[in-house]
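All protein chains but one are shown at their positions in the complex.
Order of writing sets the labels: A and B. Residues in every chain begin at 1.
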Amino acid sequence: MKFVKHYLSYIVIGALAVIISAVGAAGGIPGTFSALLEQSVIAIILAVSLNMVVGFLGELSLGHAGFMCIGAYVGGKLAVLLSSSLGGTNIVTVILALIVGGLCAGICGFIVGLPALRLRGDYLAIVTLAFGEIVKNIFENSEFFGGQTGLKTPEFTTQRSTRFVLFLIGAVIVLLTLFVIQNIIRSKHGRAITAIRDNEIAARATGINVTKYKLMGFIVSAVFAGLAGVLYSYSQQSLQAKTFDYNYSIEILVIVVLGGMTVNGSIVSAVLITALNNILQTNLGGSFAVAKDLIYAVVLILLVIYRNAPALKSFREKYNLANLWKRLVKPKHDPSRVGDDSVRWDVVPTKISMDEVLSTDVVIDTTGDNSADIGERGGNK
Amino acid sequence: MKFLETLINGFSIGGIYAMIALGYTMVYGIAKMLNFAHGDIIMVGAYVIILFLPINPVVAIIAAVVLCALLGISIEKIAYKPLRGASPLAVLITAIGVSYLLQSLAQIIAGPNPKLNNLFEKLFPKFLETHRGGIITIGSFNIKLSTIITLACVAVVMVGLTLFVKRTKTGRAMVAVSEDKGAAQLMGVNVNSIIMITFAIGSALAALASTLMMLDGQKFAVDMGSLPGIKAFTAAVIGGIGSIPGAMLGGIVLGLVECFAQMAGFGEYTVAIEFSILIIVLLVKPTGILGKKRREKV
Partner (left out) sequence: MKIRVLSLILTIALALSMVAMFSSCGKTNYAENNTKIKIGLSGPLTGGAAMYGIAVENSAKLAVEEINAKGGLNGILFELAMLDDKHEANNIATNYASLYEGGMQVSLGTVTTKPGLEFKGYANADKVFFLTPSATGDDIPEFSNGYQMCFADSDQGTASAGVFNAEYQGKKVGVFFKADDDYSVGIKNNFVAALDKSFGEVKLASFTEATASSFTQQVSDLKDCDIIFMPIYYDPAALFMKQGNGIVKADAIYYGCDGLDGIDAVDGFDINSITQGVSYLSHFNSNTTEGAAKEYIDAYRAKFGEDAPLNQFGAAAYDCVYAIYDAMKFAIEKNNAEIPANIAPDALCDILTAVFDSKDFEFRGITGAPEEDGRSTITWTDANGNATNGHVNKTPVSYTVKSVTSAQ
C-alpha cells in the first residue's frame, strides 16, 4: 500500500506514457491530442520544478520562463550545430542537448540563487522577473541565436510518425523530475529546505546550512526548467524569445498555486489548466475568441477564491472530493496505526499561510490512515 | 545640449512611471499585495477619459478618477477581500485573473483598435495656437508643457500623500494597518475600511497616471497597462517598496535610464539595462534606495 501511495504518480504517468507511445507508434493519435500531450508534459515539468522554489523553498519566483528560455536556446542551438554531423533528432543529440541545456539553466539558477540569499519575498520576486526579462532581451537580440527571426531548431512535431517520440522523451523527463524532486523532498535535505521556508532564522540556529539549501533549491528548479526548455525547442520549428516573457512565468505560477503547491497537485493542475486552455482555444475561434480570455479569467478568480478563501474553509472540507471518497470507502479510523509522515510531508502548510495555521487547530485529517499530521502526531506522543 | 534634452525626456517619461509607482506602492505598503491589476485600472481610466472627453476634458478627468476609485473598491471587495488571511500567493493569482478580466472586457466593450487621444488639445486650445505641438521653446531648447504638468502633478501628489499619511488620522491608521493588522484592529482601527480607502486612493492615482499618459499623447489600447504596471513595480522596488518618495525616485531613475540607453544607441537593450540596474540596486541595498530595513524576529 505504502509503495503504491509513494509511487502513484510515477505509475500513472509511466503507464500512460507506455500506452500512448504504443498508440502513437501505430500512428493512431490525432494531432490535437498530441499537441495537448506535449504541452501538458512541458507544463508538468515546469510546474513541478517551480514548485520546488515556490512550494518547498517558499520563495516567489516570477522568472521561471527565463530558465526555460536558456535551456531552449542553448539546447536548440547545440542540436542545430550537431544536426550536420549526428542529425538533429538523433537520440544522442537529444540527450546531449538536454544535458547541456539543463546544465546552462542550472548555472543561471545558481546565479539567481545568489541574490536570494540576501533578498526576501517580493524583492526576490522582482529580481527573478528581472532575470527572466534580461535573458529574453539578450536572446532576442543575439544574431548567433537567430535574432529577431528566431532560431530554427530540429523538431519532432511536424511528422506524425515521430511525434510520439517527443512525448515519450517528455514522459521520461517527467519521471526523472519527479524522482529527483520527490527524493530531495523526502530526504533530510528536503526537511532542511522546508525548515528554511517555515522559519529561516530558526533553521539557521539549528545548524542548517541555509546558503547551501537555498542554492540547491534554485539550481534543481532551474535545471528542470532548462530540460523543459530543450523539450519545448524540439516541439517548435523556430524559437521566439518573446514566448518566454513574464506572462509565461506567471502562467506557470498560476498552475503551481492552483495545484496547492504540492507535487501531485502541480501535476494535476498542469494537465487541467493546459486542457482548459486548449479546449477554450480550439472551440472559441472567430468572433468568440475574446470570450475565452473572459472565461479563463472568471474561472481563475472563482477557483482561487473557492480553494483559498478562509470563509469557505468548512464548506471545502465537507465537500472535498478526497474526503467524500474517504467517507465512502474508509469509515474506520484506527488510532493505533502510526503513519509515515513523509507521505503527507508535502502538504505541511507553508510559511505563507502560517498566520492561519497558528490561529486554528492543526488537526486537519484524523479520519484516514494519514494520521501523520502535525497535531495528531503531537497528541500521540 | 543633447544631454540636457535627454535628461528632460527622462524626467518626462519617469514622471509618469513615478505616478503609477505611487499608486502601486500605496497599495503594496498597506495591503501587502502585488496588485497586478493596477496597470489595467490605468487602462480603464484612459477609456473613461475618452468616453467623457466630448463633454468636457475636466469632467472626463474627474469622472476617470471617481470611477477608477469605485472600480478599485469593488475589485477589492469581490476578488481580494474573500482571500484576506489566505496565502498572499492566492491573492496574487486573483490579481492576475482580474487583470485578464479587465483586458478582455475592455476588448469586448471598446474594440481592439488602439487609439490616440486629444485630451491635451481639448485642455489647452489657446496654448496650442501659439505653441505648435504644445512645446515651449527657450533658445534652441524644447520642453513640452505636458512634461512640466507631469512633474508638477507627481510632486504635488507625493507631498500630499506624505502629509496625508503622516498628519491625518486615516493616514496614521493606514500606517498602523501596514505595520500590524491584528494590533491595529485591537486599537480600534477599522481594518476593512482602511484597506478599502487604500484601494480607492491607489486606483484614483492610477486614473491620474492615465491622465498624464494621455497628456503626453500616448496611445491607449486594451493591453496598455500591463507593461507600465510591471515598470511601476520595478520603480517602486528600486525606490524601496512602500516608501512614497522612493516610488517617485524609482520612477524617475527608470525614465532616465530608458532615455539615456536610447540616446546611447542601445534602444533594443533597454529592458535588460533597466532590470540590470534594478538587480544592482537591490544587491547593494536589499530594500531599495529609500526602503526601511526591518529587523526579523524568530
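Definition applied: contacts are C-beta pairs under 8 Å (C-beta built on N, C-alpha and C of every residue); 3 or more make two chains touch, one makes a residue touch a chain.
Remember, it's a predicted structure, so these values are computed and weren't measured experimentally.
Asker: Can you work out which residue in A:Asn183, A:Asn209 or A:Gln237 touches the chain that's missing from view?
Answerer: A:Gln237
Asker: When the complex is taken as a whole, what residues of subunit A touch the one chain not shown?
Answerer: Its contact residues with the unshown chain are 1, 4-5, 8, 11-12, 15-16, 19-20, 23, 26-36, 38-39, 140-141, 147-150, 155, 157-160, 232, 235-238, 240, 242-243, 278, 281-282, 284-287, 289-290, 292-293, 329-330.
Asker: By the contact definition given up top, give the residues of subunit B that touch the hidden chain.
Answerer: Listed in rising order, the touching residues are 2, 5-6, 9-10, 12-13, 16, 50, 104, 107, 111-118, 121, 131-135, 142, 144, 213, 216-219, 221-224, 227-228, 231, 258-259, 262-263, 265, 267-268, 270-271.
Following the convention adopted for this analysis, only the chains that are shown with their structure count from here on.
Asker: Report the residues of subunit B in contact with subunit A in the complex, numbered from low to high.
Answerer: Contact set of subunit B toward subunit A: 28, 34, 36, 79, 82-90, 92-94, 96-98, 100-101, 103-105, 107-108, 230, 233-234, 237, 241, 268-269, 271-272, 275-276, 278-279, 282-283, 286-288, 296-298.
Asker: Mind pulling up the subunit A residues that touch subunit B in the complex?
Answerer: These residues of subunit A touch subunit B: 54, 60, 115, 118-120, 122-123, 125-127, 129-131, 133-134, 136-138, 141, 199-202, 205, 246, 250, 253-254, 257-258, 261, 290-291, 293-294, 296-298, 300-301, 304-305, 307-312, 350, 352-353, 355-356.
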